[in-house]
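Here the complex is missing a single protein chain, while all its other protein chains stay put.
So, subunit A:
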Amino acid sequence: MASPTPVEDAIKQKITAALQPTTLEIYNDSHLHAHHKPMQGVTSTETHFRLVITSEAFQKKMQPARHRLVYSLLKDELAQEGGIHALQLRTMTPEEEAKRRAQEAEAE
């Protein structure tokens, strides 16, 4: 694969296919963690990700179930040696996202 970001590509492709998200933000925070101990000897620049996902698929699911759903989609990337080391998740339904945006607007 010629892509410089194979892991990010895989995240985008798998989550888009399975969850049809209305929002999908992928942040690669790996550079912030490159020097901490578990990263010694790891050459990948795609180890720490933060995802914001809004999807109807999360409807009627508690947070742990939503996270498990995402983890299961990215099982291979998480299990791989030198793969994803940390994965932060914010998982919302479209209603929850709208509510959050309204609250944020109010706070400003």
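To be clear about the criterion, a residue touches a chain if its C-beta (ideal position, glycine included) is under 8 Å from a C-beta of that chain, and two chains touch if they have at least 3 such contacts; residues count from 1.
To be clear about the criterion, contacts and distances are computed from a predicted model.
Missing chain, UniProt name from the options "N-acetylglucosamine-6-phosphate deacetylase", "Monothiol glutaredoxin-5, mitochondrial", "Trafficking protein particle complex subunit" or "Eukaryotic translation initiation factor 3 subunit C": "Monothiol glutaredoxin-5, mitochondrial".
For the chain left out of this panel, the touching residue among A:12, A:61 or A:90 is A:90.
For subunit A, the list of residues touching the undisplayed chain reads 37, 63-64, 67-68, 71, 75, 78-79, 86-90.
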